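Here the complex is missing one protein chain, while the rest keep their positions.
Coming up: chain A.
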Amino acid sequence: MKFHKRLLRAEPSFRLLAKLWRISWLYVLLICLLAGVGYVTLYSAGGGTPYPFAAPQAARFAVGLVLMITVAMLPPKMLVRISWPLYLLSLTLLVAVLHMGHVGKGAERWLMIGGLQVQPSEYAKVALVLALASWFYRINYARMGNPLWLIPPAFMVLLPVVLVLKEPNLGTATIIGGIGAAMFFAAGMRLWLIVLLLLPVPYMAKFAYAHLHDYQRARITTFLNPESDPLGAGYNIIQSKIALGSGGMWGQGYLHGSQGQLNFLPEKQTDFIFTMIAEEWGYVGAIAVIGLLLVLILGGMMMAIRSRNRFGRLVALGISMNFFLYCLVNLSMVMGAIPVGGVPLPLVSYGGSAMLNVMLGFGLLLSTWVHRDSRFGESEEEEGV
């Protein structure tokens, strides 16, 4: 302890070392563990070979790990400074993808930038977390009582939500809205305002349903009664349930899940990868993975609570919430508890854009942890590290 205190006051190059020392390596280990689960499952999804899924995913994770550690070094001051440009950039990308994006499976639009597939909706989530945290940090808790100060951030949430809905990607739009709501709440929005806003929700839901796309509506109706269209829109849900069920308590054994290995399982390497885990490793394996996810979520929340500056708290909460909603939507989807929408299981599902986005988020989370004791504008205390 003494040693690293001394490091903090040393030369800048040594300060970097001290920051590295402050990273929660236990948390990094848990992240690697989850990515390991992903690798092992993708190996099976590829038919017992590293290609085409497992090996590229591992390479992406390695890049993501470097990105995460790098981002973790960034001081909150810099994060606040770049939050607005990042947010505007993400909005630009969202608009761009609407006009020149490539479409996959009716949703999940992406842009080709420098040979990379970029899913702007993924980056919009991180950008939104930063932008909201920076706004709430600037207006202070005292101004939260005045609804006028809450109108700009409300638009900051609605803009990406509307743009993503237009893609149309209902799942991600819901997650963005959820992150926004959670951050409003955590930032100290007054309770009376919350109650007032929740009253008209049922009417809005009705209105929203009327404006859904046909395939989105099909998802909702087949979700309510999957057997109504067993080979069409209900196919995914039924096959997923069959795969889960055939896993049983102890699973069919690694590389021996019949539904996954035989491709009955749709999107087994992306959206339905959890089903594959549950089929091959059984309920025991599935619960272990859910437990790991929960530890990561709660760990992130603890980091948020522990942070001494408002900006860090909100960033950490937003990122943890993003991660939680990701997991929640994906798990509910594969169990047939909510309508299907292209939301992957973070770090486990195959996919570059989602992986980098999640690692970027963890980088921000770790940054708040590294700079947890920075008073950063909270009081008269020193600017910190």
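Throughout what follows, a residue touches a chain if its C-beta (ideal position, glycine included) is under 8 Å from a C-beta of that chain, and two chains touch if they have at least 3 such contacts; residues count from 1.
Everything that follows uses one rule, which is that contacts and distances are computed from a predicted model.
Chosen from "Penicillin-binding protein", "ABC transporter permease", "NADH dehydrogenase subunit G" or "NADPH-dependent 2,4-dienoyl-CoA reductase, sulfur reductase", the protein name that UniProt gives for the omitted chain reads "Penicillin-binding protein".
Within the whole complex, the absent chain has one touching residue among A:Leu128, A:Ala286, A:Leu347 or A:Leu365, and that is A:Ala286.
Residue in contact with the omitted chain (choice from A:Gly48, A:Pro152 or A:Gly248): A:Gly248. Listed by residue number, the positions of chain A touching the unshown chain are 140-141, 144, 182, 185-188, 239, 241-249, 258-259, 261-266, 278, 282-283, 286-287, 290, 293-294, 297-298, 301, 304-306, 308, 310, 313, 317, 321, 324, 327-328, 331-332, 335, 337, 373, 378-379.
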